[in-house]
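One structure is given below, encoded as structure tokens.
The complex is shown incomplete by one protein chain, all other protein chains being positioned as in the whole.
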Amino acid sequence: MSAPDLLTLGEALVSLRSTGPLAVGGSLTTHLAGAESNVAVGVARLGHRAAWVGRVGTDEFGEYVLRQMRAEGVGVDGVTRDPDRPTGLMILERRTADLTRAQYHRAGSAGSALCVDDLRAALATGARLLHLTGITPALSDTARAATRWAAETAANSGIPVCLDVNHRARLWSRDTARAVLTPLTDHVSIVVASADELDLLGEPGADESTVVADLFRRGVHTVLVKLGADGARAHTPDGVRHAGALSVTAVDTVGAGDAFTAGYLSGWFDGLDLAGRLRRAATLGAFAVSGPGDWEGLPRRAELSLLDGHEAGSVIR
Amino acid sequence: MSAPDLLTLGEALVSLRSTGPLAVGGSLTTHLAGAESNVAVGVARLGHRAAWVGRVGTDEFGEYVLRQMRAEGVGVDGVTRDPDRPTGLMILERRTADLTRAQYHRAGSAGSALCVDDLRAALATGARLLHLTGITPALSDTARAATRWAAETAANSGIPVCLDVNHRARLWSRDTARAVLTPLTDHVSIVVASADELDLLGEPGADESTVVADLFRRGVHTVLVKLGADGARAHTPDGVRHAGALSVTAVDTVGAGDAFTAGYLSGWFDGLDLAGRLRRAATLGAFAVSGPGDWEGLPRRAELSLLDGHEAGSVIR
Amino acid sequence: MSAPDLLTLGEALVSLRSTGPLAVGGSLTTHLAGAESNVAVGVARLGHRAAWVGRVGTDEFGEYVLRQMRAEGVGVDGVTRDPDRPTGLMILERRTADLTRAQYHRAGSAGSALCVDDLRAALATGARLLHLTGITPALSDTARAATRWAAETAANSGIPVCLDVNHRARLWSRDTARAVLTPLTDHVSIVVASADELDLLGEPGADESTVVADLFRRGVHTVLVKLGADGARAHTPDGVRHAGALSVTAVDTVGAGDAFTAGYLSGWFDGLDLAGRLRRAATLGAFAVSGPGDWEGLPRRAELSLLDGHEAGSVIR
Amino acid sequence: MSAPDLLTLGEALVSLRSTGPLAVGGSLTTHLAGAESNVAVGVARLGHRAAWVGRVGTDEFGEYVLRQMRAEGVGVDGVTRDPDRPTGLMILERRTADLTRAQYHRAGSAGSALCVDDLRAALATGARLLHLTGITPALSDTARAATRWAAETAANSGIPVCLDVNHRARLWSRDTARAVLTPLTDHVSIVVASADELDLLGEPGADESTVVADLFRRGVHTVLVKLGADGARAHTPDGVRHAGALSVTAVDTVGAGDAFTAGYLSGWFDGLDLAGRLRRAATLGAFAVSGPGDWEGLPRRAELSLLDGHEAGSVIR
Amino acid sequence: MSAPDLLTLGEALVSLRSTGPLAVGGSLTTHLAGAESNVAVGVARLGHRAAWVGRVGTDEFGEYVLRQMRAEGVGVDGVTRDPDRPTGLMILERRTADLTRAQYHRAGSAGSALCVDDLRAALATGARLLHLTGITPALSDTARAATRWAAETAANSGIPVCLDVNHRARLWSRDTARAVLTPLTDHVSIVVASADELDLLGEPGADESTVVADLFRRGVHTVLVKLGADGARAHTPDGVRHAGALSVTAVDTVGAGDAFTAGYLSGWFDGLDLAGRLRRAATLGAFAVSGPGDWEGLPRRAELSLLDGHEAGSVIR
Partner (left out) sequence: MSAPDLLTLGEALVSLRSTGPLAVGGSLTTHLAGAESNVAVGVARLGHRAAWVGRVGTDEFGEYVLRQMRAEGVGVDGVTRDPDRPTGLMILERRTADLTRAQYHRAGSAGSALCVDDLRAALATGARLLHLTGITPALSDTARAATRWAAETAANSGIPVCLDVNHRARLWSRDTARAVLTPLTDHVSIVVASADELDLLGEPGADESTVVADLFRRGVHTVLVKLGADGARAHTPDGVRHAGALSVTAVDTVGAGDAFTAGYLSGWFDGLDLAGRLRRAATLGAFAVSGPGDWEGLPRRAELSLLDGHEAGSVIR
């Protein structure tokens, strides 16, 4: 196993998606979910080598999760199979046209039992970049320790670390998240957050520039603030740059943030400048929101320009 | 059987919904339909006791109709089963993205054979409010007599009566509707109508204020004028109040008016003031239009605030 | 419009099929149904010219019915569109794996309003054979008169008439059916019946040979007794011949009898001898039962030998 | 709340059913599952009053579970809603045509937190019979205590208790099951078991007659041994009676045992003799296996004779 | 076979449509596709007689194609069945909400083997108008010759010819298309093109007025420039007229241009003036984009006014 471009870790789940309110029943479709695996798929589709480590059950859903990642070319050689715990499950309910609700069945899951030992081999192999999210430390004490260990180990080995805050209110409180995530940024180079997540890396209620300044002091060199349909803002020592989102018809916003991150990191792997990285981030975000699924619609390299210059209703024939 | 909060009566049908033009075939999905049962479901989901009376066949679709109402906690103990007539059926054709067409197979249906005797027990039990629509008197002579009898009996017992005009052009003409509905308002406290239905309760072409004044003279104390995406206007002796609609992505407007009425009546059962009742009416209307189905997406009490402060594409997790 | 090989008349309906109990809901798929149109499709698929006359509504289901018949090449130029009555509807419920139940919504339908005038042009054009079923005279007085008139007119013009008893217990009693159908056989050349229908053309409880003898006396020259999985028995003045059914996996028996008749008549149009006609009848019956739908699986001419020598699970590649 | 005919308690779950191997994904359909709720539905469909008590979450799946039971007319007034625990979930995988696998997500579920206090009101109201299964005591310590308490309380109040062994190998071992269930039979009148479950109520490996004799000594008066396609054997003080199964096409055996029990108890409520009770048990079992779903195909009273005298492929029209 | 109003020729294909990215699999639905057959269906639905000639395989997809055209009342008597070549196939991938991609499997198809002899009978029968598209000459040498022959033959017989440019970039280059199509316009009366296709009938990059002037010189008397949501522009010797599009919710733009042409030609068959023809063209375009499918949502004559005065979410009942 040679070192991949991207190494990421976390919990990958089976996501069962409804098309309407759960209370009245109907059918659910099976998908791979997980912020980190979304990023890994996004990066792998563009031809970079990506690897994911984590823990899945020996149950059928564990097989499903691995089948999907393998299908996308994401390396799963380092994955631990846990015979005693089920693969985590989430139900994604389309409650109204505008509102989706997640219901987790991940307490006690294999993924939440992630521990330092699960990561040793992967970190030893190395990577060009390590991607972490703020979800993993919310899963369990061992997962929290594993996240911290991975960040430290990578940083100490000179591997840049990217952290997406990804606050999950159903898993932990903002205060607990802040207490855990802020110190983690000592080992982080790139921070990704939505605007309302930013103060989880600083004082409660702190404004953006203050948080960014703090992060720079801790050693972070890039802070990406996701603004949804308004695009994104990138803070670097050179200043602030705003990048607009592509204009597309949004049908499913789940996974858009992860796509954005994947695009940014792909640009970084390709050696693009900031503008180029942000543009690719916006492109992947646009693909993510204009199709169903968390990651199913992400582009391969030959498709990167597909949304350019096309208006709604375009047909290529 | 203790007295429910809401008593309503009418015809409940099986609605078979297409996703495209009927002429080219395809599949249809089965739903419970009926303006009055929609209101009953809306009220019951919010925790009020609701009962529906009417007549359904002993056929399988009759079972289906009762199963759905029971599922929603709507009382059906007073329902008459008619062994000789089928349960009414409607086909709801999604002709274009913007246009839905109903085709009724309800002539001679069990529901249209509703008669006074079917209602005696329910009226004797009483309720806090009786809800009627202008559909029932359009179904048959006996149903017309039953509607009139119910309005009179309730009014005489001090039970307030709510009437939603609900004009169905495929069932009767505007003139016939006017001739039947206008005298009915002598027994009515709350009138619900869309703007173009209002003159069915007055002179043809009469303007809103004239009709409202007439209705007030007949003893009506509240007139609610539904304005679709523009919200609603409430006329009371205290004056006129406009309430806006919530901003949501509309995917299916069928049932929105019934949801509005259910929300208003729920607010009334809860003792809310007019502003509060209108706000709840708008909330239920918003739930109805932002999901598929006539009533499937209506909120339970804990969900009432779910649409507040969320923009399109929100995910709760 | 030149004379077709087969002329048939009756009611064609939209059949909505469930895959499980109706009471618990689910989806229904749209199909063309009607014993006579089934026969017309079966015959047309084999390359004979077939025409169907009857009455359908101007509603969407009427369009659907005509689209399906046109698709199959069945002539519908003589069809009457009825602006005042809906196209008949039936619900076909798969109650258990072994039991299907039909529920009709055809009372007052366009098809049941069939009358003599609807048939004049078609009969004037003529045909090589007229096919009737015992369903049409059960629909209404005018349909009964039309059936009788058509049989008489055809017979008087030298056009042989085929009658399939097709008893529908939900439409009329055995006694009424007998009283209507028996005299009809005076004009009939070929009778098709299942074993338990045969005494509807004779004395109640009469045995097969007695009924056949009676029919021969009335001028019938062929009596085909359908025996389901046991094949069929053909009575002609030359004696009795039994023909076995093909061995296939049965998944849907609806339409099997009509397929049998279509096969027999196709053989007759092709000038086959009795054995050849019965073999083709058995072949079409086998196609009908080994696929879903009333007629969707019937063979084109090039497919007639497809079931020969194949066992379950065969793959042609 | 007046006393129902049948009172039962246990865990009701949402069952998500696949049509193929889970590992390759696809869609899942939502169903109500639970051995006890299956029995309650079966009994309620036949017109008896049935009530179910247990604990479900305040989540959407909890709503679903209650909607389904209410739809079927099963009383759920005594159900406890648990705001802190999710409603239990199971995945039912159609692994091959012959083999279905259950995967449970019920550890820590609301249903498994059932306790004595949840049952007090229901037991105080009483019933004509209390039905228990061997699944409930396998769920948790409190559920085990609750089962025992319910059996004792009912027996002490003169309410006969029916116990279906229903061994679930994924929940506990045979030895643990035996140690718990055997003493429980001191309070039981009717025992239901499959042949290989019988020795869970006696010595390991004990033969049927020995176990039955032991059970009689403990006060059991009827032992029903389910034999699948071979029918069932009933042991009473009057001797042993065998009853055959109805001959139907089996498409889904899940829920067949519960249907059998529901049929038997329905016969008991109706005052039928043993032969009549066994015949009804066999009838319900036949409906259960010849349609998809655990209970969806169970008959209403008017349908009890539907399978009599019909062969595969019958059509009622 | 009497002369139809519209005669058209080309390749009709089976179109398999996805609802998402092909790379992740899923299901495809079967449709009839083909620019010329779309026009024929649009015209036939409005009651004009339309006939299509071309070549399809003797395979199942060939049957499907013919079934669909017959269903719509399009004459297919002149169609050639090719036993040696398959019916053409296209995959229509819904890549994102805004972008659809066609993938053709039509190389070597029956349709591409179209030749002059296939058209002789149809041209001999005549028609009120011949419709051609720029797709057919892109299919093969013989198809190119056949298109030219048909245009010349019709023009020589006094049958006006309509040509829709319909450039397919996946079939040929703009230069090749220009070289073939420009001379073809010598025989053409009506030209239809989108704005970016217009210079395929003139010098590369020529502006609209120049191309139109050239076309007029060649004998064309009407040039229709399709502008999508902006409507259309009609050039005639009387000047330029702009017609707006109807305001509808667009869900599928495939087939919109063909619908526009069908509407225009229908107006021409009905003897409408230019404004009336353009209005009907816009109406059919609106139906096409506001429903799924290439032609499935096109109106029958009685439906032409259905979109007038209705806003999104209208329900007719």
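As written, the chain order gives the labels A, B, C, D and E, with residue 1 at the start of each chain.
Just so we're on the same page, a residue touches a chain if its C-beta (ideal position, glycine included) is under 8 Å from a C-beta of that chain, and two chains touch if they have at least 3 such contacts.
Note that the structure is a prediction, hence the values are computed from the model and not measured.
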Chains in view touching the one left out: A, C, D, E
Sole contact to the chain not displayed, among D:58, D:80 or D:100: D:100
Absent-chain contact - pick from A:5, A:36, A:63 or A:294: A:63
Options C:153, C:185, C:266 or C:290, residue touching the unrepresented chain: C:290
Hidden partner chain, residues of subunit C it touches: 248-251, 287, 290-293, 296-297, 300, 306-307, 310-317
Touch list for subunit A against the chain that is not drawn: 58, 63, 67-68, 70-73, 300, 302
Missing-chain contacts mapped onto subunit D: 20-21, 23-24, 95-102, 104, 168-170, 228, 250, 252-254, 289
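Note that only the chains that are shown with their structure count from here on.
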Partner chains shared by subunit B and subunit C (touch criterion as defined above): D, E
Copy pair subunit A, subunit D: interface residue numbering same or different (half cut): same
Turn needed to bring subunit B onto subunit D - CA fit, degrees, nearest 5: 180
Chain pair repeating A-E, as identified from C-D, B-D or B-C when over half of the contact pairs by residue number coincide: C-D
Averaged-CA centre spacing for the pair subunit E and subunit C, given as whole angstrom: 39
Interchain centroid distance [CA atoms averaged], subunit B/subunit E, Å: 46
Multi-chain contact residues (two or more partners), subunit E: 250, 300
Chain-to-chain touches, reported pairwise for every pair that qualifies: A-B, A-D, A-E, B-C, B-D, B-E, C-D, C-E
